[in-house]
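Would you mind keeping the following structure in view while I ask a few things?
Note that one protein chain is taken out, while the other chains of the complex remain in position.
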Amino acid sequence: MDFELTSEQQRFRDELHEWVEREVPKDWARDLERRESSYPYELWDKLAEGGYHAVSVSADYGGQGGDNVTQMLLARGLGRSLAGLTWTWGSTSFAGANSVGLYGSDEQKKRFLPAIARGEMRFTIGFTERGGGTDLLGGMRTEARKVDGGWLVNGGKTWCTSAHVSDYILLIARTDLQAERRHQGVSLFLVPGNAEGLTMSPIPSLGQRSLGAFDLLLEDVFVADDLLLGEPNQAWYMLLPTLNYERLMLLGLCCGILDGILEEVLAFAQQREAFGRSIGEFQILQHYIADIAMARRQTELVAYHCAWLDMIGREAFLELTMAKVIATEHTSRAADLGIQILGGSGYSAETHLQRYWRDARLYRMSPVTNEMARNLVAERLGLPRSF
Amino acid sequence: MDFELTSEQQRFRDELHEWVEREVPKDWARDLERRESSYPYELWDKLAEGGYHAVSVSADYGGQGGDNVTQMLLARGLGRSLAGLTWTWGSTSFAGANSVGLYGSDEQKKRFLPAIARGEMRFTIGFTERGGGTDLLGGMRTEARKVDGGWLVNGGKTWCTSAHVSDYILLIARTDLQAERRHQGVSLFLVPGNAEGLTMSPIPSLGQRSLGAFDLLLEDVFVADDLLLGEPNQAWYMLLPTLNYERLMLLGLCCGILDGILEEVLAFAQQREAFGRSIGEFQILQHYIADIAMARRQTELVAYHCAWLDMIGREAFLELTMAKVIATEHTSRAADLGIQILGGSGYSAETHLQRYWRDARLYRMSPVTNEMARNLVAERLGLPRSF
Amino acid sequence: MDFELTSEQQRFRDELHEWVEREVPKDWARDLERRESSYPYELWDKLAEGGYHAVSVSADYGGQGGDNVTQMLLARGLGRSLAGLTWTWGSTSFAGANSVGLYGSDEQKKRFLPAIARGEMRFTIGFTERGGGTDLLGGMRTEARKVDGGWLVNGGKTWCTSAHVSDYILLIARTDLQAERRHQGVSLFLVPGNAEGLTMSPIPSLGQRSLGAFDLLLEDVFVADDLLLGEPNQAWYMLLPTLNYERLMLLGLCCGILDGILEEVLAFAQQREAFGRSIGEFQILQHYIADIAMARRQTELVAYHCAWLDMIGREAFLELTMAKVIATEHTSRAADLGIQILGGSGYSAETHLQRYWRDARLYRMSPVTNEMARNLVAERLGLPRSF
Partner (left out) sequence: MDFELTSEQQRFRDELHEWVEREVPKDWARDLERRESSYPYELWDKLAEGGYHAVSVSADYGGQGGDNVTQMLLARGLGRSLAGLTWTWGSTSFAGANSVGLYGSDEQKKRFLPAIARGEMRFTIGFTERGGGTDLLGGMRTEARKVDGGWLVNGGKTWCTSAHVSDYILLIARTDLQAERRHQGVSLFLVPGNAEGLTMSPIPSLGQRSLGAFDLLLEDVFVADDLLLGEPNQAWYMLLPTLNYERLMLLGLCCGILDGILEEVLAFAQQREAFGRSIGEFQILQHYIADIAMARRQTELVAYHCAWLDMIGREAFLELTMAKVIATEHTSRAADLGIQILGGSGYSAETHLQRYWRDARLYRMSPVTNEMARNLVAERLGLPRSF
């Protein structure tokens, strides 16, 4: 048993911390987040200069080949300051580097991965459909029909983060309408963001505002054969590792937000005064702060445990599903407590807690609702499916 | 024992409901709220046309003289659609109609109340100071010095709702620096919103966005003698009834938000489908909805109980303090559950739950933090002061 | 609107309080409860001497004809000291006085009610079956077959409180096996506790220990015709008022337990010292105490609201079902907080909190689980049945 990061991982973490403080500190992130659907190009560029887009790309294709723990450390280090804007890095890392790295042909890898590593290409995902939500397969109306040299895609997707600035959208569509079972006959495509027939409309939302979330409408969108990822009709089997990776990064992000919350409330409690003393003396606020610290410790442990399971190649679906619920509920509650500690200031958009709180709220529903996650946990424990 | 509204109160409630649906429905309110610090004049005007500014003004001065239960019904009926924008009505009703009605001279009543009833005059409060928060007296740095014909006020206030469009700000300031005890020597003034020496800067905030919250800086602001409310140095004794009234209206508002939440989640649960059935069939979502209904019943009962206590003139500080905590925690939790029921849609700024959720979050800290409120409850139960 | 008890109700409450302090105080009740399945005859007798068995019996039959609020006050006043032992009074009041009062023939009323009022006859219920639990109808295996002069009952019941000392058990059995729908064809019997063919075995349980809970086995138990209550095959329609009454009494009992908890923790907090001061000074314990006070206020209000609804004859199933959940969860949580306030002492069987805590735990599952109750609430709000 060993809970220690390697010295290399520790160095990565510490250098990242300094870089974040210098280049993308909290106040800067807060102002960036506020601009609804106005993409934070400056953040993307800084990440590129810092070399961070390369972390999740294999060294064979110009990347740094960071292991999962290292990538989680990246999500955490960024999340502490950026909160949900961490997906500026994460979406491409997940929908691009990770998916192409796992399922891309050699040609696709050469075409995409080095560009990703240099910060020259952005990816996002298009999985969810309007009215579909958690029921990915049951709600899927988007279809791709084989035509000469490619596919014609028709349908719609929703909640596509930063789709308007993405070079490619990793999109799932039904390709075999005759497939006997619903999870067969679906394929993954890399749809160009500027494809003809593709229109986008923004969904104003509660958090991660500058990133923008979009509804996509696809009308006879042509996708060339070389933008099909993996084998046709096999998408379902490719999804699990991809989704696992997304959850791992989310766990790292939650740890980062918890780091940020704890920092903020400790600083506030030590400086703010009321009734003639530092509010940090008030026992009830101390208990809230202790709860935040305990939330962080538990989140951190389940996060690293999952990264370790994934790294040693052990099946981790149950663990990741539990960890997703655990991490997001701790984070959401800690942000709520944090606002309460700040009192009136916590309600001001000029402090950070409200941003952590809004962003964290999303993760209890995305990428899967915690209710659905609990259903899945129970099913894995041997109980009948309840949905 | 009788839990029934009078038939007059019921009629008021029902007519209000229709008016709200017709004039200020939820979608309209949602779009209004979004415009940061851009005051909703159209809402103010509609309330004036509807005659609602007159409800809290005595019939002797051109108002309707609604009792406290009726005023609470107004807060509730408006709150269901407007959520925090209900303070468009509430601030003037509380800082103007109620305060002048209780403590104004005959002259002041004649000057202000009819204008309030006609919707021609807006009021807000300036109680809290930067760095003061809950510790109103200990944090008070604002002072008023007697000069010829009036007072010169210096200092600053914070979290003044809609101060930029207010005709008067009900402001508390220290007027006797030699007073032996901190709660002596403070006075209430009606500071004109356009007074010279008064500057305002907006505080961007998490909710109630279009109302705007402001920091005030007062530098040698002259306030004429006829704008002193009540006796000088006696403000502390005048505050309690005023604050009680504010809490009563907040209780009504919480009931209204809970009405809105329950409506929204029931409608969504009955229409949205997943996994081949209405999501309203899922037991866990049913339990969340049952919890919301139970939160509403409890909030409603404590609210009416307090209104009744106040109406029959019984000391209600302990009850109101408990009710404030109860109502705001139920409302905040119900809004959180509501978002979860809506899933992804709950995160979209195009639905209402996120608005209820942001607005409700404020009330756990304002007008007093629930932590401070619990301290006060314990003190009233006979325990030593813990703050 | 009026939240006041009548002066008569107030007098009843105050006299009861004195009587409880004098005759059945907490310490006495604590020692009584400890004796597993050893019925507290002395408590029964004191209640008889005090005239309390007569409260729920109509004046026409030698009782006091207390209204529902008065009966709830009785449950509350007793519950504060007796906690679950309140059922010493309640079982007979509910299974006897109330059921016979509502559905008995004139002859039955004359036979049973005066004896109940004088404290000479004990009743209990036999509704639940082993393996049946909440699913009363689906789990019902007990049948009664018509024979000459009466019925032969076969089957089994469980969780029958104090069955071993009961003169009659109000028992539900299937009497028409051909009935088209499950809720038809069931009847209510008053089975004599000493009937031949009836055997009982105790179920050791977590709380209410001296009362005893029993499994009943019925083998060809003969029940004479004059012990059938109401019309045959109509029991289902008679159950609702009976169960409503049981819930009202439970609400009163919860209020009483909360009274007891609050008293105990306040006394402890004021007297116990640690770290050189009274533990009542510790802010976190003050917050727990404030929470208990708020739990009590909410429980009290929903309880009286339901009693009022019932008194004015309004359908109250939804309200009672919500109130049952609200009251029992508040009580259970308050008892848990109370133990925590007492610290080590709270774990000692020599203090009262552990008794409140064990007894209160039952009511979250009985007479209906709070899960089932939430299902029913959701159904009444218009959602499809989820069970």
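For reference, chains read A, B and C in written order, and residue numbers begin at 1 within each chain.
We take it that a residue touches a chain if its C-beta (ideal position, glycine included) is under 8 Å from a C-beta of that chain, and two chains touch if they have at least 3 such contacts.
Bear in mind the structure is a predicted one, so any value in this text is a computation, not a measurement.
Q: From the listed residues A:Glu246, A:Asp259, A:Glu319 or A:Asp359, report the one that touches the chain absent from this view.
A: A:Glu319
Q: Pick out which of A:Gln234, A:Gln283 or A:Ser348 touches the chain that's been left out of the picture.
A: A:Gln283
Q: Among the options A:Asp2, A:Glu107, A:Asp148 or A:Glu180, which residue touches the chain absent from this view?
A: With A:Asp2, A:Glu107, A:Asp148 or A:Glu180 as choices, the missing chain is touched by A:Asp2.
Q: List the chain C residues touching the unshown chain?
A: Touching the missing chain: residues 34, 128, 131-135, 138-139, 158-159, 203-207, 272-276, 282-285, 339-340, 343-344, 346-350, 354, 357-358, 361-362, 364-366, 369-371, 374, 386-387.
Q: For the chain that got dropped from the picture, name the residues of chain A it touches.
A: The missing chain touches chain A at positions 1-6, 69, 266, 269-270, 278, 280-283, 286-287, 289-291, 293-294, 297-298, 301-302, 304-305, 307-309, 319, 322-323, 325-326, 371, 373-375, 377-379, 381-384, 386-387.
Q: Suppose we count only contacts with the excluded chain; which residues of chain B make the list?
A: 282-284, 287
As a working rule, only the chains that are shown with their structure count from here on.
Q: Taking all residue numbers at the chain B to chain C contact, is the shared part over half or under half, that is, same or different?
A: The interface is built from the same residue numbers on each side, given that over half of them are used by both copies.
Q: Quick one: chain B and chain C, Cα centre-to-centre, how many Å?
A: About 42 Å separates the centre of chain B from that of chain C.
Q: Could you grab the centroid distance between chain A and chain C? Build each centroid from C-alpha atoms only and quote it in angstrom.
A: Centres of chain A and chain C (C-alpha means) sit 52 Å apart.
Q: Would you give the residues of chain C that are in contact with at least 2 other chains, written as numbers and ranges?
A: 282-283, 287
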